[in-house]
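Excluded from the complex is one protein chain; the other protein chains are retained at their positions.
Order as written gives the chain letters A and B; numbering starts at 1 within each chain.
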Amino acid sequence: MHLSVLVGVYAILGLSLNLVVGYSGLLSLAHAAFYGVGAYGSAILMKDFGFSFLSAVVLSVLITMAVGVLIGLVLSKFDGDYYALASLGFSVIAFGVFLNWRDLTNGAFGIFGIPKPEIFGYKFLAGEPYAFLVLLAVIFTFLICYFVVNSSFGRVLKAIREDEKALQVFGYKTTLYKLAVFVISAGLAGFAGTLYGSYISFIDPGGFDDLVSVNLIVVVILGGLASLNGSLLGAAFFVLLPELLRFVGMPDSITGQMRQMIYGLGLIALMMYRPQGILGKFRL
Amino acid sequence: MIKRSAAPLYLFEYMFDIFPQLVVNSLIAGSIYALLAVSFNFIFSATRFFNLAHGSFAVIAAYAVFYFGRELGLPTFLAVGIGVLFAATSAILIDRFIFHPLKMRGGSPMILLVASLGVFTVINSIISMIFGSSFKTISNTIDKQYFELFGAAFTSVQLWIFILSLVVSIGFFIILEKTIFGKVVAAVSDDEEVSKIVGIDTDKVMAKVFFIGGGIAGLGGILAGFDTGVQPSLDMFFLLKAVIAAIIGGIGNPYGALLGAYLIGFLENFGIWVIPSEWKDTIAFVLLIVFLIFRPSGILKRK
Partner (left out) sequence: MIALEVKKMKKNFGGVKAVDGLSLKFEKGQITSLIGPNGAGKSTMVNLMTAMYPPDAGKMIVHGVTLEKWKSYNMPTYGVTRTFQDVRLFEQMSVLDNVLVVLTERGVFRSLFETHGELHLKQAEEILKRVDLWKKRDEKAEDLSYGQRKLLEIGRAVAMDADIYFFDEPFAGLFKEMVKTVVSILHELKNNGKTILLIEHNMDLIRELSDHVIVVDAGKFFAEGEASDVLARKDVVEAYLGE
């Protein structure tokens, strides 16, 4: 049950990031920033301001999207390597904010006791109820992504990925599209953050640093670029791999790093032999 | 009780007092960043993609020094030499087995960047598994002497950092400008295809570039380790400082990387005058973003 919730959270993160990386061809390393803003946002709204879960989630997602607009505006001016770099920079800046704006985020100590969701009087405790909630969230996210990807908007994203400058000649203000998909993706990541925070009931800056962004990129690329199913696969792999390692006898202390190593090797192998990822439909 | 009217004077005196210390701190930071940035720029000019594993070379060297110097007890200069060698060798092997083959398969710069991300992840996890993720000091075996100059304090280790960085940088620039190897690298950086046509063995040149670049980065990591210790997560820290310095100073220009490095060193250390010190690392990023928006080519022009 616990694992399925984590898989669900990572699925939402992977699906949303795939919109930007897989479909639009923008290597964004900023995703953890939005994951964090969402998590901190809802945690603070619920604990310090007494918002109910639903309104905290909605408000938090809106806040995350607003941050997404700001960061997206800057990022839309770049592409390729510089995009990756600048987005990484934002991830680090966001981490700095989580860590240092102590009045708001409690800094390195994190935020304890984030309440579980209570929707229409029903409290979603850990275990089956929460897993069900997350499942709904994943379906919701999947539907949104599916809709975006298969619309004319989605087609434009793919064309931006292929040849942005050529596409502009045909009348497209590509910067707006890049911004739009980035904001949608950011909002969904924030959504994942709210679900995560309420589940674990404790968050700290370390859960949203630049390495998390890197892990998310691995999830997306491994599962498959421009494949929604691929992101589900990638998320499942990512969460379940340490369990698998534990099962075959690896000591607890290194399962996390073992997973990192396997993922790193997997990434290299993929770039060599299958750059689109396992289920992917597009190469970088 | 300090009277309001006296406050500005007090502040002025305070600033005057810590000014030399800030300069010293800036120079030390700049020295470390310089090695990281110059080596990054060197490799980038030749290969044309952002190698996100650059900081990993530095960390490999630092941990090698930790192992050989502290764990095995070898003399410091030997450990440093081994460390630099470890970094240089890792770099050349990674290029030989990963980057080069990918380029041959027609990999786009993005594919190479993602592959380097994989390399970064692997090295980070291996080091964490072997040495653990906690913070370690590596300079135990060095006798620390304290100096003072114009009211600024620094240790002998820090003096070494400054001197070594300067010597290596100067040596590097001499090689770049005055030797045939330097000109060959410049040619390959300018146009790999044409260089091949003219008969330059670009593969060999690339290998050497990685070896030297990796080695210099390694030295940067070692010096940083001597100053403040090591931790696996420093790989990202080193990478980011290197890249930001190289871009701000002027990507493609080796002197630009040097300039950018010291600029960041100074801005970071003087910046905490005006803003709280915990935001120190954020300064470099904000600078990066500002430059990327208004002057993405950096201060100095590409050579």
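In the analysis below, contacts are C-beta pairs under 8 Å (C-beta built on N, C-alpha and C of every residue); 3 or more make two chains touch, one makes a residue touch a chain.
This one's a predicted model, so the numbers in the text were calculated from it and none came from an experiment.
All shown chains touched by the missing chain in the whole complex, by label: A.
In the complete complex, the hidden chain is touched by one of A:168, A:229 or A:253, namely A:168.
Taking the complete complex into account, A:176 is the one of A:54, A:104 or A:176 that touches the chain left out. Touch with the chain omitted from the figure is made, among A:156, A:186, A:220 or A:233, by A:156.
Where chain A meets the omitted chain, the residues involved are 147-148, 151-153, 155-156, 158-159, 161-163, 165-174, 176-177, 180, 281-283.
Just so it is clear, only the chains that are shown with their structure count from here on.
Against chain A, the residues of chain B that register as touching in their complex are 49-50, 98, 101-102, 105, 107-115, 117-126, 128-129, 233, 236, 240, 243-244, 247, 276, 278-279, 281-282, 285-286, 288-289, 292-293, 296. Those residues of chain A that touch chain B in the shared complex are 27, 74, 77-78, 80-82, 84-86, 88-90, 92-93, 96, 99-100, 210-211, 214, 217-218, 221, 254, 257-261, 263-268, 271-272, 275, 283-284.
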